[in-house]
Structures are given as structure tokens and as C-alpha cells.
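Apart from one protein chain that is not included, each protein chain of the complex appears where it belongs.
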Amino acid sequence: MAKLPTPEELMKLNYNPPQDENWMDKPVELKPGNICWGAKGKNLKIVEFPNARDWSPVEADWKLPQDWEGTVLEAMADRLSKYRSFKIFMDICVRCGACADKCHFFIGGGDPKNMPVLRAELMRSVYRKYFTNSGKYLGKLAGARELDLGVLKEWWYYFYQCTECRRCSVFCPYGIDTAEITMMAREFTNLLGLNTDWISGPVANCYMKGNHLGLEPHAIMNSVEGMVDDIETITGIRINPSFNRKGAEILFVTPSGDLFADPGTFTAMGYMMLFHELGLDYTWSTYASEGGNFGLFTSNEMAKRLNSKIYAEAKRLGVKYIIGGECGHMWRVLNQYMDTWNGPADFMEVPKSPITGTVFDNAASTKMIHVTEFTADLIKNGKLKLDPTRNDDLVVTYHDSCNTARGMGLLEEPRYIINNVCNKFHEMPENTIRERTFCCGSGTGLNASENMELRMRGGLPRANAVKHVTEKYGVNTLANICAIDRATLSASMDYWVPGTRVAGVHELVANAMIMTGEKERETNLRGEPLPGKGGNE
Amino acid sequence: MKVVLPFIAVVVLALLALVGVTLAHQVEFFFGVIVPYTAVAVFIFGFIYRVLQWAKSPVPFCIPTTCGQQKTLPWIKHDKLENPVTTLQVVGRMLLEVLVFRSLFRNMKTEMTDGKIVYGSEKLLWLAGLAFHWTFFFIFARHFRFFFQDVPSILSMMEGVDSFFQVGAPLFYMTDAVILGAVTFLIFRRVYLPQIRYISLASDFFPLFLIFGIALSGILMRYMFKVHIVAVKQFAMGLVSLSPIIPQGIGAIFYVHLFLICTLLIYFPFSKLMHMGGVFLSPTRNMANDSRMVRHINPWNYPVHVHTYAEYEDEFREKMKKAGLPVEKE
Partner (left out) sequence: MYNSGKIIAGLAVFFILAALPFLLNLGKANAKIEPSIKTPEINAMPVKQCVESKEFMRAEHMQLLNDWRDEVVRNGNRIYTSKSNGKQYIISLQNTCMKCHSNKKEFCDKCHNYMAVKPYCWSCHIAPKEEKS
């Protein structure tokens, strides 16, 4: 594994590309620390993908199938006929450059091919050669080039360095969304068996076992059992969550990462404590035990195959509606894709909070609401007893996940909740939050360990903003509503802004929430003494 | 190379028209009738063809880029323009986008200072882009006085506004100066800003030089090398009433101006200039964020192979039973 450079080394950045160089003449260099391992043959086989074999991106021979160029070009023609977005985004870019310095990988790395416009040009240049007359006849002068192994490797390198965060599309005067182009590139590379291990592994797990981590039914229950024990230790209350229970009113789906490792588990404990306090009639599922969807980082078809479990399980269990936990790309899928792929969900009812009676018309068709929508409604209606002073040792800022911000617009609900459960909240600079929020640096399945340099580079813009509020307000807690954030921001905070904790919003809720019959709490969910209770204040 | 070549191309095109009509008057028919009709036909039908080609591909998913608060709970203020849910709100968002370049207005500059990344204000591109497109439109509209026997008063009004300060004779148009300035800025930033220079193609410089040439020849014609303007209008009216005539003594510079415009019209449908039509079709901007309220239909949605619950239970039945989980089949 490549040695991770120090933060000082990574901060040596130059945003000015060389002056007299044509990017087309510069061959790609697969830099260690910036690439993930290749997909394993067995994982590709599980989901019936073509060219399933073990391969390594650092070796010269990628073991490509015969006539792979033909396969790619045929697929490109097919996708051009299926996606208007792809066709239009190939045609109308004027290269104004507004997007150039908006990508977290460019800001954190300075590689000119990480400018969104150039990332897209990697694909456009091939499109021009085979699908436009000017490219066919004028070639390089018209910005066209042939598809060859060098180009394929360049695609693989840079389209697995895009987290589909869509920040560039906010600034583009035509709304060109690099995520759409990256998705196509990943469709093409998957036809050649060129997925990464870190994506194809979770995909295979999720397909067979229902979640990315590959937790089998009893393992999920064990994990939840452990959390229930912890909750009892902290609150004195024994809660009793149910699994695969038919006839429950609500199915609860959250990313499996929250069941597995800190600090995600604290968020999961938060959900359970909240639902217990409300007496909510809900159930977990071990079959649909994954809210996230690494299929989205693979191909449209794979994403649909994984996503199908949620509605299928809701139907089997006969629930009235679904609540989804805190996760980023999961909510891109739930908001923009799920109903189209696997709907209509006409066997359920429009979500209605049993506590407040609020009807969530905004989910009238999908029948699935975000847990922060649910909780914000509870707090607004005064249904929770909250003691925000229990979070007084935390000076909190909030990181918008790319997908909930730019693929949904869920901006105020989590802020409203945080402001009700914490006394000390400070926003990061406005250019780095809400629709302009930065990626954690490791979305779209880039949260592996072998590409740590890339992740830290991609995480720099977010960390830079956190550092700003840390110095200005003494912020020590980065709240968020995304399981991948909880895992990856922890790493990038340790690297860039040590001492900053990463916490899910519902961890903060559960800390502040006074439960019926609870004992005098001494610690927070992490087992740390509550403010004023540690004796060292 | 990518800068010089398009420049030479535009100069050659201009010289072609200039030398052509100066040397032999017979070619006036070519430059004055054949080329303009071809250009208009290529532009109109090429444009429509390109849009129809786009329209042939469906929009399979509802993928707006949301730039503001979604519509949820009634007490949370919904950002109607940045995150529209109704058609009217989408129209509002599109109008902001098309008329005032809303997204480009967000632009900012990322810089590294004292070991920190800071984001500075950067409105110049927005301003120059807006100035360029609006003056282009204004000038384009002003030219319609050549196509109407009785010129509508709205055009006279625009002209009055444009020459408000009544400088010189013929009266000086402000838009003439603005468009030259804006195009010059757009060319210079492509040459001098390292990032923009790196991403620019020859096809980015060509239309800029071409439009600069069109504006310059038009300005020279109005203020310096004056042409027989009444004859020009008779020529234009001949074209649009489908009975073309070539009046004598119009002046060669007119043909340069005309030929460059025709080049632009012909080039238009084959180039990035199609962003004029494309901006209206961009799915990240022209869709309502209502995909949880109304099901968006994908016309090519096809059944996929899934791993069913039954298959899952078959694999884990014993483990599930041991853990006390309910199963469908004992």
C-alpha cells in the first residue's frame, strides 16, 4: 500500500495547469494511493457480470475481452438513445470553465483532469470521434480522439475519481451534471469487468445477504442486541426492537454501516431510543437491511436490482409506509430513482405520523420519508422532551451530504433538529454548505483504504471549512446525516483537523432526549461523562 | 495552434468575401443570394433537427439538481425557485437561468492563501456573459428594421434606448461597444487564464473570433466605410420577400459582414452554440423535484434479475430460525 503523505505535503497545491500542453497528449498515470483495487472475479460472478476474473489496475494487462472497443461504443450508442441527459451533456458544454475549480478532487489535488469540464471531455472526445461529423473528419482539431487502451485507462482512473456529488452541476449555466457522465463511464467499464473491489464486494454482499457488509440475519440481530445492552447501561431502559415482523405499521431501513462500526452505531442507537420512546410500531428487515446502494456506483441495472428489496419487503411485511435513516446516496436513490425503477408503491399508504398526525404529502407516491423529516415534525409539535444541555460539551457544525442537498433539498430539517437538541451550533462558510456543500471525499464507493491519498485530497475542502469554524468558534463536532460521512469524515478529520468528532444527527437527538422512566444519565451514548457529570469540570 | 488556426480561418473567410465581390461583381449573386438562403435554411432546419435528435432520447429519471430547500413540512420555508415542485415554479427557475444566468451568478474563485483554501467573489464571467448575450440579442433585434417595410415601434424604441446619448452621426450605439468589449474579454480569458486555456478547444475560439469579426465589420460599416444603406434594405427586403435583387454599389464591406453572419448561421447547428436550445432541455434544470409525490415513468424500464426474499430465506432459513426470526416456510 502506498504511504500516505503528510498534510503539509498534500497542501502543496498548484491550480494552474501547464501552459503549452494539450491534455490529450498526456498519458494517464495511475498513481498509487489514488486508485482502488480491481474487482474480484467471484464478486462479479455473483451478480452475473461479464468478464468476471481477478485483475489488477497496476498491471499492464487488464485482461479485457475481445473487441472491447466495440462493446463500449455499442453501449455508448445505446445509452445516448436512452438518456437525454447524456446526449445533451455531450453536446452543449461551451467550456466556460465555471465548474473548473468547484470539484473537491481538483481543489485538493490540482490535477487538471479533475476539473469537471475536463473529466467530461475525456468522454466527449471519444463521443465526438464516433458520433459527430466534425470529430470524424477534423479529429483532434475538433477535440476528438480514438478510443484505445490509454483512453480506457484514463477513463477508469478519472471516473473512479468522481464521487457523483453534483457540485459542478450547481454552477454550470446549463446544469451539466458530471455525475450523469460518470455513471455512463461506470456502465461502460462494468461491461468490461473493470469495477473496483470496494464497490463490487459490497454489491455482491448486498445482492445475496441484503446489506453491503454481508451481515447475515443473526449477525444483524447480534449487533442490534449489543446496542440494546449499551442503551440499557446508559438509560436503564431495555428496549426490544423487532425484525421481519409482519403487520408492523412502519418498515425502517438504514444503511448497514450504522449497525457495524462507530460512530454509526451511536446513530443507530439514537433511532432505536427515539422509536422506543414514541412507542412506534416499526420493524427492521434483515432481507432489506441496506438503505445504501453501491449498485448506483456500478450501473443503472445493478442499482435497480439492489433497490428492489425495499419495496418487495415492504409488500411482504404489509407495512403502511417506510422510514429511511440517515444516509446520503441512499436518499438520492429513494428520492429520484426508486419509484421509477420499482414502483408504484400503491400497496402502501401515504405516510402519516402516528404521533402528530402529520401527513407527509411530499412522499405521497414513494411512501418513504426521511427520518429527519419525521423527527423535525415531532419536535415542532412538542412531542419530545429534550434537554439540550446534555450536549453542551459539543460545539457543533453541520455537513450537508451531497445527495440530500443537491438531489433532494433536505437542508432545514436536520438544522432544525440540531438547533433543538444542541445549544452550540455554528455554520461553516456559506460557500461550503447547503447546495454548495463539499463531498466528504470518499463517496461513490471510494471509501477504500488503498486510495487514502485520494480520499484525503478529496476531503480537504470539507476539512478546510471545518478547520475554519474550529479556529473561529471552537467547533469540535461535525454532525451529518450520512453513514459514509460518519465513516469517511472520521478519517479525514483525524488527518486534517484532529480532535473533531463526527456524529449522526440522531445521536445528538438521543443524547438530549429525556426518556420516560430513564435513570439519571451519567454518560452520553459514547459512554463519555455528560457535561457536569465527569467531576473534572 | 488552437487559438491561431480559428483566427486565420475567420480572416480568410472575411477576405474571401472582400476579394470576391471586389474582383468580380458576378459573385455578388453567390454571396448575396445563394449563401444567405443556404445559411438561413441550414440554421433553422439544422437547429430543429438537432433538438429533435435530443428529444428522441427520453428522460428516464427525475434528476433535478436541487439548489434550495425542498417542499416538506408546511412550516419549513420551501425554496420555490431553486427547488421547484410545480410547472410554474420550474418555469420561474428556467427564466432565471435563461434570462439572467442564475447558475453562473453563483460562480466563485478558489484560491490558496496562507495555507488555507478561500473562495472569493468572481462575477466577471457572469457579467461578461450576460453583457455579451444581451447585447447580441439587442443588436440582432435592431437589425430587424431591415426586414420590415414598416418598422414596428418596439424596434424604434430599442434603437432610441441604444443611442440614448446621441453621440456623433450616425448616432453611436452603446451595444456596439459593449459587445466588442465582452467578446474581447471572453477571448482574453481563454488565452490568459491557465485553467481556461487548458480546457479550450479550437471550436471555442472560432465562434468568438467569428462574432468579433461580425461585430467589427458591422461597426466599420456604420461609422467608417459607409454603404448605400437604402440599397442594403432593398437587398434585405428582396431576400425576405423571396424575390432577391442585387442593387448596385452596396459596398464590399457589406458582403464581408453578411458572409460572416452566414458562416455563423451555418456553423451554429453543428457546434456548441446549440447550447441555446440545449439549455431548455437540461434535465437537471427543467424538472420539478416531485419524484416522491408523483411517480416518474421511464419508458424503457425493464424487469431485472433480483435476489428474492424466498431465495434469501432458503439460504438462511436455519440461521434465521435459530435466531428467532419468523420465516415463511418452516
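First chain written, first letter: the chains are A and B, and each begins at residue 1.
Operating definition for what follows: a contact is a pair of C-beta atoms (placed from the backbone, for glycine too) under 8 Å apart; a residue touches a chain by one contact, two chains touch by 3 or more.
Note that the structure is a prediction, hence the values are computed from the model and not measured.
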Chains on display which the left-out chain touches in the complete complex: B
Residue among B:58, B:181 or B:194 touching the omitted chain: B:58
Touching residue (missing chain; options B:47, B:134 or B:185): B:47
Residue, one of B:80, B:109 or B:233, that touches the chain absent here: B:233
Absent-chain interface as seen on chain B, which is shown: 40, 43-44, 47-48, 51-52, 55, 58-60, 144-145, 147-149, 151, 155-156, 159-160, 166, 168-170, 226-230, 233-234, 237-238, 240-243, 245, 277, 280-281, 296-299
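Following the convention adopted for this analysis, only the chains that are shown with their structure count from here on.
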Chain A and chain B, separation of their C-alpha mean positions in angstrom: 34
Footprint of chain B on chain A - complex, ascending: 11, 13, 15-19, 21, 23, 48, 80-88, 91-98, 100-102, 107, 112, 115, 117-118, 121, 132-134, 141-143, 166, 169-177, 180, 207-210, 216-218, 221, 243-246, 286-287, 301, 304-305, 308-309, 312-313, 316, 334-337, 339-341, 343-344, 358, 360-366, 368, 373, 376-377, 380, 405-413, 416, 429, 431-432, 434-436, 460-461, 464, 467-468
Contact set on chain B toward chain A in their complex: 2, 5, 50, 53-63, 65-73, 75-77, 79, 82-83, 97, 101, 103-104, 106-112, 115-117, 119, 125, 129, 189, 193-204, 270-272, 274-275, 278-279, 281-285, 289, 291-298, 300-301, 304-309, 312-313, 315-316, 319-320, 322-326
